[in-house]
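Comments concern the structure below.
All protein chains of the complex are present and in place, except for one that has been dropped.
Order of writing sets the chain letters: A, B, C, D and E. Residues in each chain are counted from 1.
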Amino acid sequence: MKMLQFAVLFALLFSSSSHAADFCVAKLKGAGSPAGYACRMPSKVTVDDFVFTGLGVAGNTTNIISAAVTPAFVQQFPGVNGLGLSMARLDLAPAGVIPMHTHPGASEILFVVQGKITAGFISSSANTVYVKTLKKGDVMVFPRGLLHFQINAAGIQAIAVVSFSDPDPGLQITDFAFFANDLSSELLEKSTFLDDAQVKKLKKVLGGTG
Amino acid sequence: MKMLQFAVLFALLFSSSSHAADFCVAKLKGAGSPAGYACRMPSKVTVDDFVFTGLGVAGNTTNIISAAVTPAFVQQFPGVNGLGLSMARLDLAPAGVIPMHTHPGASEILFVVQGKITAGFISSSANTVYVKTLKKGDVMVFPRGLLHFQINAAGIQAIAVVSFSDPDPGLQITDFAFFANDLSSELLEKSTFLDDAQVKKLKKVLGGTG
Amino acid sequence: MKMLQFAVLFALLFSSSSHAADFCVAKLKGAGSPAGYACRMPSKVTVDDFVFTGLGVAGNTTNIISAAVTPAFVQQFPGVNGLGLSMARLDLAPAGVIPMHTHPGASEILFVVQGKITAGFISSSANTVYVKTLKKGDVMVFPRGLLHFQINAAGIQAIAVVSFSDPDPGLQITDFAFFANDLSSELLEKSTFLDDAQVKKLKKVLGGTG
Amino acid sequence: MKMLQFAVLFALLFSSSSHAADFCVAKLKGAGSPAGYACRMPSKVTVDDFVFTGLGVAGNTTNIISAAVTPAFVQQFPGVNGLGLSMARLDLAPAGVIPMHTHPGASEILFVVQGKITAGFISSSANTVYVKTLKKGDVMVFPRGLLHFQINAAGIQAIAVVSFSDPDPGLQITDFAFFANDLSSELLEKSTFLDDAQVKKLKKVLGGTG
Amino acid sequence: MKMLQFAVLFALLFSSSSHAADFCVAKLKGAGSPAGYACRMPSKVTVDDFVFTGLGVAGNTTNIISAAVTPAFVQQFPGVNGLGLSMARLDLAPAGVIPMHTHPGASEILFVVQGKITAGFISSSANTVYVKTLKKGDVMVFPRGLLHFQINAAGIQAIAVVSFSDPDPGLQITDFAFFANDLSSELLEKSTFLDDAQVKKLKKVLGGTG
Partner (left out) sequence: MKMLQFAVLFALLFSSSSHAADFCVAKLKGAGSPAGYACRMPSKVTVDDFVFTGLGVAGNTTNIISAAVTPAFVQQFPGVNGLGLSMARLDLAPAGVIPMHTHPGASEILFVVQGKITAGFISSSANTVYVKTLKKGDVMVFPRGLLHFQINAAGIQAIAVVSFSDPDPGLQITDFAFFANDLSSELLEKSTFLDDAQVKKLKKVLGGTG
């Protein structure tokens, strides 16, 4: 069959290198680059590299925020490397809250799978608040880099699936950035106008020093 | 309060124009551009522009594919314009199938909300098939531009939420591209090697002429 | 001269439209797009569209932060539209501070023109603090989207010139986002763990309600 | 010569590393990344890395499609790595056809060097067909990701030069994706509505199993 | 036919707006943006918008450079708007030369259709020259923004087809930039080290003043 030979030949032209137009499953251990991780050899990639099963179980919400974020970012799900998206699961117990945070490198879109969630974001220069209580099946989008939060709005467990416009969106929770490291209280208070007592109280809760 | 004045002043510096760093809610009726639709004035934007409620209800699956795609692309959900992502809901009745298709401009990530779905994609040059049966909570990613499909894999209604790496991913269903327009049977048969009887049969089903 | 005719002819081929490969000076009043503002007709553009004189004078620092940010973003300097950069001037009186903030859409690079400045940023997931006192001529870079601050580190007026990797970097000052709008104290406290007294005190200073 | 020293000095500042602003000739054997292959050391690059001679000879068209695609993609022509383009040569014998296919990551522009070619593409959501018979010197553009084909439209050998908007455009021929691998006939038939006889016939021609 | 209804319905969902995922044929008269021109309504677009016939005829080479560049950039060929590529035809009479020039916004790839061409480019910081005489069928790539030239290398008419990695690559011919405008001889001589006599001689040829 001549056509068969053509197909086989064509495939051979392209199959022998570690970069392909189609995908670039991450080698997490290798050296990354500004565009993401290095690619695994396509010949060693299987369907399981494109499937992630970690979002099927609820995150553990027995913590102070009564909530859990389970990421399927490139670090957990190497198949999304270079594909311009990633995912996560949010679990919020009745009093649960995903505290104020930003994703430095991505927009987010949220779908409520179960329960009710009050979500909001704040625009930058005008400081306008966009807040809404979402019910099952509702979708909300949070523009890249802006402060936003999600709070359980009903008496039952809430679940949401969120997607991002980047395989590696980052997650900067304001409280952790302020109170969970060794940033000196003096610099923190000067740059946030928070009172010393407030700073020390939250540093204690979150393990901050300085 | 001097600081109050500073805050107000700062907001004024940025609030008077129709483009802002934060978001660009689409004016669907205006002239689009390669980067998306023109922006509505931020002062006229409300939280409802960032919320979409159309994915909360099941699509109508009483059709020949026993399935429905409900898009929340920029055309339906103008708030995602310029944000690098969008969403859709898939409903598959017991015999439902989302036929072979591509998204010309986006990768896709799928989360199974209910039921079981057999999903797969085909790589380009090597024509390798990556197929898997996914259960509730499983996630699968489909690299941009590649042929893929989803088929109900259990006897019950299946639901999935999918996200895309572009507000306007496009959707090219191969059968519709081949058989639902006026592409002449002669050109179609020459360029696909499909038999004339097959072409005519599917043109009849899908409304194609020529 | 045949070559002259060639040159004139060639210029004519390209001079009659409102978009050019070279630049796209913003029409701030027109409809923006995700990629920036619409372009003014090149024939109406003069060198003054590429020159901005507003950074030559010190900003007014007689305010509660004893500091001023004078932006040369696309809204003030339409010539940078589409060129992937912008600039600003920072003035810090002896006790001056540019409070904790992010630029949702850009990285920043700072050059100390005069005085000493203690500057720092916080990484996202690891919450690591990178802080340094910079003297005249020192340069520091702040990666896109991350929380950062600048504080006068000497007894004299400090001046810095900062550049951004986007014509429209945005500026979200955390205090203004939290306390200078109508975000309800209840939601704010739940999502930040700040005490009610602290929230109300800063809302009063910054004009917040709710 | 002071200026000479300046020139030499300046060159030295930049010549000692494997990444340069100018170009990034691919190391095909190394680890790729989402943005392309790693760069060879500029000092080892010669003009021959930027020249490709493989398109000067006709491809072998004695096959079932009576046509040949000779690619100068990054895998064959490492000099285009990172430069946002690539090329290929099409040869079509009198009955030749480049079957329905997509390039998942690039637009294509075609120039007819010799003969006549009937070319067409199909838009996504509207399924509109754009088809035209092109003569020598005509140019046609095929938007990224959309199904398209080229067929010899005269009794003589046709030649075209095509360029792509990516060094690694990919090539997914629908027939090969459907019939030249181990995708089960059951899944294929369900997802394409093709008859079993048709599927088995073409699998036989193209070497498919399952 | 239920499937027919589904196809028709689906098309309707997407067909009513002036921006589409698939293409964005330029409205040259409207306001451009940094990402290109505004889109014409898809419903008014025909196949002729994707076909350009202007490269089928030789450019007029009876001028001082004995050469012609016939562009199929977005200004001449609106169909390439937003598609990341464009094309041009080069005609070089026996003594023809495309003088030293850059494309500020694109890489270039050249295919020799007829004759022989000596082509070269110069790297930036190291000032290395990459020069080669190309024969019919040879391909050479010129990285974005770098100075390059093409000179007829045989006694016969040469023709090349070149493609660019942008719909609007720009073209800055150094001689025209220096000598075909009103840049004062004083500034030009200071900034190029060219002699006054040389500057005045070429200004006369190219129509420069000042």
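Everything that follows uses one rule, which is that contacts are C-beta pairs under 8 Å (C-beta built on N, C-alpha and C of every residue); 3 or more make two chains touch, one makes a residue touch a chain.
Given the structure is predicted, the values throughout are model-derived calculations rather than measurements.
Shown chains touched by the undisplayed chain in the intact complex: A, C, D, E. Of E:S124, E:Q157 or E:S185, it is E:S124 that touches the chain left out of the display. Residue A:I65 is the one among A:V25, A:V45, A:I65 or A:V131 that touches the chain missing from this view. Checked against the full complex, the one of C:S33, C:S86, C:Q150 or C:Q198 touching the unshown chain is C:S86.
As for the chain not pictured, it touches chain C at residues 7, 10-11, 13-15, 20-23, 42, 46-48, 50-53, 55-57, 72, 77, 79-80, 83-87, 106-109, 111, 113, 120-121, 123-127, 130-132, 134-144, 146, 161, 163-166. For chain A, the residues in touch with the chain missing from this view are 28-37, 62-65, 69, 71, 73-76, 104-105, 166, 168-171, 173, 176, 180, 205-207. Interface with the hidden chain, as seen from chain D, comprises residues 1-8, 10, 13-14, 17-22, 24, 27, 30-31, 33-39, 81-82.
Assume only the chains that are shown with their structure count from here on.
Shared contact partners of chain B and chain D are A, E. Averaged Cα coordinates give chain B a centre that lies 35 Å from the centre of chain E. Averaged C-alpha coordinates give centres for chain D and chain E that are 21 Å from one another. Multi-chain contact residues of chain D (touching two or more other chains): 104-105, 120, 124-125, 127, 131, 143-144, 146, 166, 170-171, 176, 180, 205. Interchain contacts give a graph that is no line, ring or star and is not complete, per the touch definition above. Pairwise chain contacts in this structure: A-B, A-C, A-D, B-C, B-D, B-E, C-E, D-E.
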